[in-house]
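Heads up, one of the protein chains got dropped from this complex, but the rest are sitting where they should.
Just so it is clear, A, B and C label the chains in written order, and each chain counts residues from 1 on its own.
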Amino acid sequence: MIFQMKRSLVLTTDPIEESSLVAGRLLSEAMGAVVYFSGVVRGTEGTTSILGIHYEAFAAMAEHQFNLLFDEIANRWPVESIRLVHRLGWVRVNEVSLWVEVVAAHRGEAFAASQYLIDEMKKRVPIWKQTR
Amino acid sequence: MIFQMKRSLVLTTDPIEESSLVAGRLLSEAMGAVVYFSGVVRGTEGTTSILGIHYEAFAAMAEHQFNLLFDEIANRWPVESIRLVHRLGWVRVNEVSLWVEVVAAHRGEAFAASQYLIDEMKKRVPIWKQTR
Amino acid sequence: MTISVHFYSYFKDLTGCTETHLEVAEVCTIAQLLEVAFLRFPNLRAMQNSTLIAVGLDYQPKSYLLKKDDQVSLFPPVQGG
Partner (left out) sequence: MTISVHFYSYFKDLTGCTETHLEVAEVCTIAQLLEVAFLRFPNLRAMQNSTLIAVGLDYQPKSYLLKKDDQVSLFPPVQGG
């Protein structure tokens, strides 16, 4: 079951090109639901205006922890594929720092899996931010 | 509060161009979360293979019911904007029939509002399908 | 008075038309209109528990009291998305 779910994980200092990512979507004829999440750097942190956020990762551990999470999702929901891109380094306000795509047959599992993925990564995946 | 939420509603027989829609996204600096849902026509209905689905709408009422739903969402969640495109007429297997974008400050409200919108439209908005 | 009634989805097949005009009493609820409709289109009666009813662009209950020039729409459960 675990290995039937396709995964794509990218940690990158390049801007996240959402349109190209969406255009490159693959899904089989049995799939009916795709959920995307784009996390965007907000212009304020608390009450302070910021210019952007610098993201630092313990990259090898981040990849490993993402893969453990993907395994959990594959065991729990019939998801056909997950693609996740997390930006590292300097990300300006209004730019996307996290992009997630979850493809499933039905929307219930696509929404549940994508929310679980984001909630859990924020607890476990070793990435930190520093506002500037 | 209601009128602060931007809305865009399109009912169309043209293919839904997700990449262009994503590229045309507008969001203010206070926004940090965008949720997209793409509903795709599956290749089977029950156990039968199909070629596609023909969507019929009572268009004026569909628009009115979508707007009532947008009002409810605007009253309930601090959502900055919603864009929704529903395809009508003949839609082939693997093509998108419904596309939704919800922009909010935080992911909790973006996920909640998008799921509520889709759940409720499936109960109230007068659109019907006929598989072929 | 005369009430115009529109049909959508497979209700068009059940009735063989997209629109009809039904003659009803001056004081008439949607429930009473439906009885008139079932006499004209007997195939609709079996669907009555799942029939959705709109007047103009809004859903209305069977107790709704019809007014002159009301446009009634009858259709099966919706299936968008």
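Just so we're on the same page, a residue touches a chain if its C-beta (ideal position, glycine included) is under 8 Å from a C-beta of that chain, and two chains touch if they have at least 3 such contacts.
Just so it is clear, the model here is predicted, and its values are computed rather than measured.
> Quick one: jot down which shown chains the absent chain touches.
Output: missing chain touches A.
> On chain A, what residues meet the omitted chain?
Interface with the chain not displayed, on the chain A side: 39, 55-58, 60-62, 64-65, 86, 97-98, 118, 121-130.
Assume only the chains that are shown with their structure count from here on.
> Quick check: how many Å separate the C-alpha centres of chain A and chain B?
22
> Among the residues of chain C, pick out those that touch two or more other chains and give their numbers.
none
> Counting only residues that touch at least 2 other chains, which ones in chain B make the list?
39, 118
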